[in-house]
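These notes concern the structure reproduced below.
The other protein chains are all here in position, but one chain of the complex has been omitted.
Labels A and B are assigned to the chains in the order they are written; within every chain, residues are numbered from 1.
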Amino acid sequence: MKGPLGRREFFADAGGLALCTLAGVEVLSNERADVEGLAQGIEVPPKVLAAQERGQNPATTQTVFAATTRAAREYWIRAEPIKRWDMVPTGRDEMMGKKVKGKTTFPAYGYRPYSAGFAEPLGPASIPGPLIEGTVGDTIIVHFQNKLGTPVTIHPHGVLYSADMDGAYKGKFTDPGGFIQKNETFDYVWEAVEGTQGFWIYHDHGPMDPLPLYKGLFGPLLIRDPGQPRPTKEFFCGFHSFLPVATGINAAFQCINGRAYAGNTPTFRSNVGDDVAFYVYAIDDDFHTFHVHGHRWKAEGSGAVIDNVTLGPGDSLTARFIEDNPGRWFYHCHVFSHLHLGMNGWYLVE
Amino acid sequence: MKGPLGRREFFADAGGLALCTLAGVEVLSNERADVEGLAQGIEVPPKVLAAQERGQNPATTQTVFAATTRAAREYWIRAEPIKRWDMVPTGRDEMMGKKVKGKTTFPAYGYRPYSAGFAEPLGPASIPGPLIEGTVGDTIIVHFQNKLGTPVTIHPHGVLYSADMDGAYKGKFTDPGGFIQKNETFDYVWEAVEGTQGFWIYHDHGPMDPLPLYKGLFGPLLIRDPGQPRPTKEFFCGFHSFLPVATGINAAFQCINGRAYAGNTPTFRSNVGDDVAFYVYAIDDDFHTFHVHGHRWKAEGSGAVIDNVTLGPGDSLTARFIEDNPGRWFYHCHVFSHLHLGMNGWYLVE
Partner (left out) sequence: MKGPLGRREFFADAGGLALCTLAGVEVLSNERADVEGLAQGIEVPPKVLAAQERGQNPATTQTVFAATTRAAREYWIRAEPIKRWDMVPTGRDEMMGKKVKGKTTFPAYGYRPYSAGFAEPLGPASIPGPLIEGTVGDTIIVHFQNKLGTPVTIHPHGVLYSADMDGAYKGKFTDPGGFIQKNETFDYVWEAVEGTQGFWIYHDHGPMDPLPLYKGLFGPLLIRDPGQPRPTKEFFCGFHSFLPVATGINAAFQCINGRAYAGNTPTFRSNVGDDVAFYVYAIDDDFHTFHVHGHRWKAEGSGAVIDNVTLGPGDSLTARFIEDNPGRWFYHCHVFSHLHLGMNGWYLVE
């Protein structure tokens, strides 16, 4: 608006240059971090080395506690590069009725679902990754294979698991499940015991954390309560941002499920009478709020009636209501600068 | 404190210059945005044009659902310029016992209440706008007239309304209620059905969002539960900021109800024995907390006892307690930089 200065030039001129500490190293926040280059310097943790030297698949050594009597839900998931992820495939912001200028694609990472034994992909690598779900009583087994040039993992929230199954890099204390190298496979075993029902998330928590997550390695995890009716419509909303450190694009995109701006973010659809569940989570460096126009719901547990709720990184919640209001509605983050950098979408009710 | 460098000079020197995306355009965050100039470029959305071409008052075409048997609460509200809004009328910060230096006035926007038919103003245009209230069962009709040089709206939280009544600009999908041009009038019809009781907010959500809101277009909305006793004292606390993009002043003011610093922000008064309700909301780009000295209350719904609570933009809540503690108390945001830029006030109990 002020002369010829575009967003990109501006950041460069004003020295958009800023250091931030991520993955234990200092990176420039206005340039894409070279995750795979940085990963070269990482030492293989001792327990991982020991397992490799024994020629052992660490997955076969694990103790699956109390799993014998439970039904297993099995997933085969690969972490893969996504050559060209488009944050704004339509090129437009339907909320403002405008074109979105500048570059909107970058090389990302995604979790990709496969059929049993990694026989064939069930779809493309996506951001977020596929829904992992189970019912109370289930053992969930995620056969995880890494095709990226950096060690990554899957760390779940909410469910029960032994410490070697938490998918977290822990320096010299790291278990094999916390450091899955390129072309390696690890079987995560998690238990959906009583008390774990609810909506959760999963995400990379490996040695380059949070850079691989910032590039797309996160997803939804849902544990169903068999004693509760299932919603008739289920919508998953991951609030996150794609920042220069992940994209190499000198601008921030405030995203829902990997996309920015209404018409690119998911357009959710339901009918009057539906038992609707929005499963919402935040997974970046920011705090957000979840707001739906024309609707309200009872907060989980407390029952307080709300139409806007604050979420921090790692928080996940369910907004559930019986649909009673037809029309074209927005759902969005009410942080205004996030809303206007793309964190909004359509909710269409017939 | 460090030589002669004042806040204003500092920002300029250090290139306080920063672009932000608001209203779908990039504006400099350290200068007042020319809202009315920017609004010149906005196309009139097709449904609005069509209604105008039919010479139709869009308000008369609306379907008021199920309103026939309900009592109507009617409001006449105008959006008006406020030539000179003073954020610090006393010029002093009573918390620190100091003068507040520098300019504290700017041309703002306000919602102004009128008597029936806009016959006469019921008071000045104010920040926040007038309380809109109803009781469960009421239909609320807000006759809204725009006297600003930019299209604006009223978007309510919490209550029930059809999509054409939500006062939100939606690009090419915009209904007439989402684009009220200068000198136009629109009648918003909202329903306070069972389940909408509680404390909410309303605010501009037009095509220049959030700039008109940042200049003052927001206010409280209260739906009473006829089955619940009414508090004996009711205090409304809007936590928000006035930033350079709204004021043209090169400093941030962290405000409560349009004012900054104790003695300028509302001084609330009650007596021991009062059934006190603080109705609190946040409506800017920041997260805040609401804290009252010497008091605590049960969180809505959950009943957890708290004396400090986090709020994000768009959140609204009620802190209710029986007053038992006389004295001069602070209520404030516990984010220290907000507290020290004005987000505090007096609560006096006798």
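Throughout what follows, contacts are C-beta pairs under 8 Å (C-beta built on N, C-alpha and C of every residue); 3 or more make two chains touch, one makes a residue touch a chain.
From a predicted model like this one, the values you see are computed outputs, not experimental measurements.
Contact with the chain that does not appear here is found for just one residue of A:D86, A:E300 or A:D324, A:E300. Summary of contacts with the chain left out: across B:Q52, B:T105 or B:N325, the touching residue is B:N325.
When the missing chain is restored to the complex, the residue among A:P89, A:G102, A:P124 or A:G195 that touches it is A:G195. The chain that is not drawn here is touched, among residues A:R92, A:H157, A:K182 or A:R224, by A:H157.
For the options A:E80, A:E184, A:D209 or A:E234, the residue in contact with the chain missing from this view is A:D209. On the side of chain A, touch with the chain left out of the figure occurs at residues 15, 17-28, 31, 33-34, 38, 43, 45, 155, 157-158, 160-164, 166, 168-173, 195-198, 200, 207, 209-210, 213-214, 284-285, 287, 299-303, 310-316.
Although one chain is not displayed, its contacts with chain B can still be listed: residues 1-2, 5-7, 10-11, 14, 93-98, 262, 287-289, 291, 293-294, 296, 298-299, 301-310, 324-330, 334-337, 339-341.
Rule of thumb we're sticking to: only the chains that are shown with their structure count from here on.
Inter-chain spacing, taken between the CA centroids of chain A and chain B, is 33 Å.
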